[in-house]
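One protein chain is absent from this view; the other protein chains keep their places.
Chain IDs A and B follow the sequence of writing; residue 1 opens each chain.
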Amino acid sequence: MALLELQGLTKTFGGLTAVDHLDFDVNEGEIVGMIGPNGAGKTTVFNLITGIYPPDEGAISFNGQSLLGLRPHVITELGIGRTFQTIRIFPNLTCMENVMAGQHCRARAGVLGAIFQPKSQRLEEEQIWQEAERCLRFMGLWDKGAELAKNLPHGDQRRLEIARALATEPRLLILDEPAAGLNEQETGELMGLIGQIRESGITVLLIEHDMRVVMGISDRIIVLDNGEKIAEGTPKEVQGNPRVIEAYLGRE
Amino acid sequence: MKDLFVRLKALGQHQGYAILAIVGLLFPWIARTDRWVQVANFFFIYALLGLSLNIILGYAGLFQLGHAAFYAVGAYTTAILSTRFDVPIFVLLPLSGLLAVLFAVLISRPILHLRGDYLCLVTIGFGEIVRIALRNDVSSLIFLAKVPGLRFLEGKLKDMVITGGPNGIFGISRPSILGFTLRQQWHYFYLFFAFVAFTIFAMRRLENSRLGRAWTCVREDELAAEAMGIDTVHVKLLAFAIGAAWAGVTGGLYASWVTVIAPESFSFWESVIMFCIVVLGGTGSIPGVMVGTLGMVVLPELLREVLLNIQQWRMLLFGAAMIVMMVIRPEGLWPSQRFRRELEAARERVAGAQA
Partner (left out) sequence: MEQLPQQLINGLTIGCFYALIALGYTMVYGVLRLINFAHGDLFMLGAYLGLVTLMGAAVNVGISASLLIFLLIFTAVMAVVAGVGILLERVAYRPLYRAGRLPPVISALGASIFLQNAVMLIYGARYRTYPEEFKEVIPDVVWNLGGARITLIQVIMLVIALLLMAGLYLFVQRTRVGTAIRAVALDHDTARLMGIDVYRIIVIVFLIGPALGAAGGIMVGLFYGRIYFTLGFSYGLKAFTAAILGGIGNIPGAMVGGLLLGVVEALATGFVSDQWKNAIAFFILIFILILRPTGLLGERVAEKL
């Protein structure tokens, strides 16, 4: 059984079919890349998986459990963490606070815990703090922990978003164009980090336009065009596929 | 004035609170006359209301313009149960809070997903409905007897008096503990002071807790918050519930202090005053709410001694002050740091889009 299974996934907006009977799997421990021309429906697939809106048809199962009808925060609790195509960090919070937010679903303290601060709550806060620190260090942002997120340069903001997603303790990490806007050096570092994330036991599914990244780190690649899967395979197989080349006509 | 604030901040939070506590405890001695202690009591009540609304409006960022409804539920619960069943006040206070919470959960669940201005209107609507219901009293429901099958209601409802209609309820008992009944203004002073102190303590704890962080995230970017595993509906509901609980208890305190309550004390304009206390004082910040209460409640009382006709002009000046404040200092007099940043961000975003 694959970690994530999509079957017959379909979504239309008005007259436009954004995702058309899509089937694919992601196995535990893999790094899977999703590519395709703009408007191919990639982000829509991510939004469907994470429960932002429901599919019109089809099934999504994660770890054997159906994700249909579940609200996004429940899906995150089940173990899927994500980043957004347009960065959606909390701009007026510090980096540390941003990442701590990710730990919300892994803690339990409520109103009474907050006000009276019993031992269990203080222990929990300590753990939240430590986990947030760990994620920030992992992404190389620890020295910027007290800075406001909106003051960070673009590259750091992307990394902050990943750190925050890591703080939700995911089994599957979904990254939407994590390399967008990064320079050469940052991209190289990102590739290394994604590899380390996989080594720590987290499965990765990513959308990317930067071919160096996708071809470089993916075990498998899925190619979308007009909402349909047109190819699937190892980077080498996909690169040589005439349909893929045709869909990208003129693009690198 | 600003200098004083800055120096207070510099003193460090703990010393600052300690000084305020000492001044507070000695106040009835310093004040000499009953009148000023009464003003202080008014200050405390509105400060509590402001702090309770601060949770909903300041922390969670929900536009609540019907907060007086929760206040009313608490006050009337205390009033009715005290005058009819002689339940002691200190038992009624938590009960009032509880009923306010139930009411809040009931009405907020269907409206939580609404966007800012729409939520605003719905809360105004609810506030008005509560006030109208209190004014009409149960006997006004007699029209239901026209429905076939409910004819029996005619006899039952005709003379039923629960809320006391437009005249309200009088003769609410005063709080008593271990045989001692509170009667003087300075008795109430210490009771209210203790409540406010506890409230500030609890609010500060909430601000810096997991829940407080969740509220801030929801306020910053609701979708992202939801995607990060925060149950935004639950978190918003909690804001309403906690805010309502505090307002309800405050209602009970108020009822047992003035011993006479009427629907007009819980009108839309009361909600507006609470709203202004929070926003003009400084949204989301506890010192801001204190300053806001001073400005909206204490200042007019001070001025009354000086300018005789100030009562009439009070609201007019407030209206003008609200406009002026929003133009020159929208973040309030003593804003929370975050809110100031959010406003700057909003301005920058628009400026960027204009460029």
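In this text, a residue touches a chain if its C-beta (ideal position, glycine included) is under 8 Å from a C-beta of that chain, and two chains touch if they have at least 3 such contacts.
The structure presented is a predicted model; accordingly, all values stated were derived computationally and were not measured.
Asks: Which listed residue, B:F143, B:F170 or B:F198, touches the chain dropped from view?
Replies: B:F143
Asks: Hey, which of B:I124, B:I172 or B:L333 is the one touching the hidden chain?
Replies: Looking across B:I124, B:I172 or B:L333, the contact with the absent chain belongs to B:I124.
Asks: Touching the hidden chain in the complete assembly: which of B:F63, B:F103 or B:F192 does that?
Replies: Checking each option in B:F63, B:F103 or B:F192, the one touching the absent chain turns out to be B:F63.
Asks: By the contact criterion defined above, which parts of chain B meet the unshown chain? Give residue numbers in ascending order.
Replies: Output for chain B: 63, 110-111, 114, 116-118, 120-122, 124-126, 128-129, 132-133, 135-136, 140, 142-143, 146, 223, 268, 272, 275-276, 279-280, 283, 312-313, 315-316, 318-323, 325-327, 330, 342-343, 346-347, 350-351, 353.
Following the convention adopted for this analysis, only the chains that are shown with their structure count from here on.
Asks: Calculate how many whole Å lie between the centre of chain A and the centre of chain B, each centre taken as the average of the chain's C-alpha atoms.
Replies: Computed value for the inter-centroid distance: 42 Å.
Asks: Enumerate the contact residues on chain B facing chain A in the complex.
Replies: 202, 205-206, 209-214, 216-217, 220-221, 223-232, 238, 242, 338, 341-342, 345
Asks: Can you check the complex and tell me which residues of chain A touch chain B?
Replies: Contacts found on chain A: 50, 52, 71-74, 76-77, 82, 84, 88-93, 97, 100-102, 104-107, 109-111, 113-117, 121, 124-125, 128, 148, 150, 164-165, 168.
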